[in-house]
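Only one protein chain is missing; all other protein chains are in place.
The block that comes next holds chain A.
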Amino acid sequence: MAGRGRGQLTFSVEIVGIGKGENLPPSSVQPTPLFPPLDQKPVPLQTGEEAEYMLALKQEFRGAMKTLPFYIRPAAPKKDVERYSDKYQKIETSDNSLEWKPDWRRFPKELRVREKRPLRDKSPAVPKQPKQPRVDKEEIIRKLETLEQKEEDRSSDEEDGEKKKPQEEEAEGEEEYDEEEFEDETDYIMSYFDNGEEFGGDSDDNDEAIY
C-alpha cells in the first residue's frame, strides 16, 4: 500500500502533514510493551466514607457467596490409592443433589437431579427407611436394635452391616449411596479392616460376617 519505500509513496504526504525530509519516528517492528511507561500519573483513588463502606460490602458479599450453596465445587479427583488422611479430611457429599431447594415449578424439568437412594432390592426384610433428617438418638438406638434382631434371623448377609452406617448418616440428614462396598470392586468388605479406632467402642453391636 505504501509502496516499496518511503521515497515511492503513491500520495504526497504533505496533505497529511509530513513535510519533506522531516524525521518520522522509526516504525516499530515489535508489539507494544506489556507495561508501557506512563507519561501522566493516574488520578488518585476515590476515598471517603462511601467508598470504604462499599468496599467492605463487596468483601463481605464475596465471602458470603463462598459459603452459600450456590458456590459449586467440582468433585475432587479420585486418588489412586486410598490414603489414611482421607478420613480426617472433609468428605464432600457423594450424591449430586443440590443443597438448596429451588422451586421446581419455575425450572425446566430436565434440570432436576434425582437423588440416589440406597439399594433396597438386596434386603427386602429391612424396613423402609423414610427420610428423617433430624432424629433423636433414641430412635437411632431403637432402629439399631430392631435391625440387629432381624440380622440374627437371616443368613449372614454382608450388606446389613453396611446398612447401619447409611442409617446413622441418614439420621444426620444425608442419603448416601451405599457405595462403600462396591467402590473399588473388590471382594473384601471395607469395614473388615479394623483400624483400631473402634476398639472398646460400639463394635459389639455390629454382627459382621466372620471369616
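Observations on the structure shown:
To be clear about the criterion, a residue touches a chain if its C-beta (ideal position, glycine included) is under 8 Å from a C-beta of that chain, and two chains touch if they have at least 3 such contacts; residues count from 1.
Rule of thumb we're sticking to: contacts and distances are computed from a predicted model.
From the set "DNA-directed RNA polymerase III subunit RPC3", "Isopropylmalate dehydrogenase-like domain-containing protein", "Anaphase-promoting complex subunit 8" or "PIGH acetylglucosaminyltransferase", the protein name that UniProt assigns to the chain left out of the figure is "DNA-directed RNA polymerase III subunit RPC3". Although one chain is not shown, part of chain A still touches it, namely residues 10-12, 15-18, 39-40, 42-43, 45-47, 50-51, 53-55, 57-59, 61-62, 64-65, 68, 70-75, 96, 98, 101-103, 105-113, 133-134, 136, 173.
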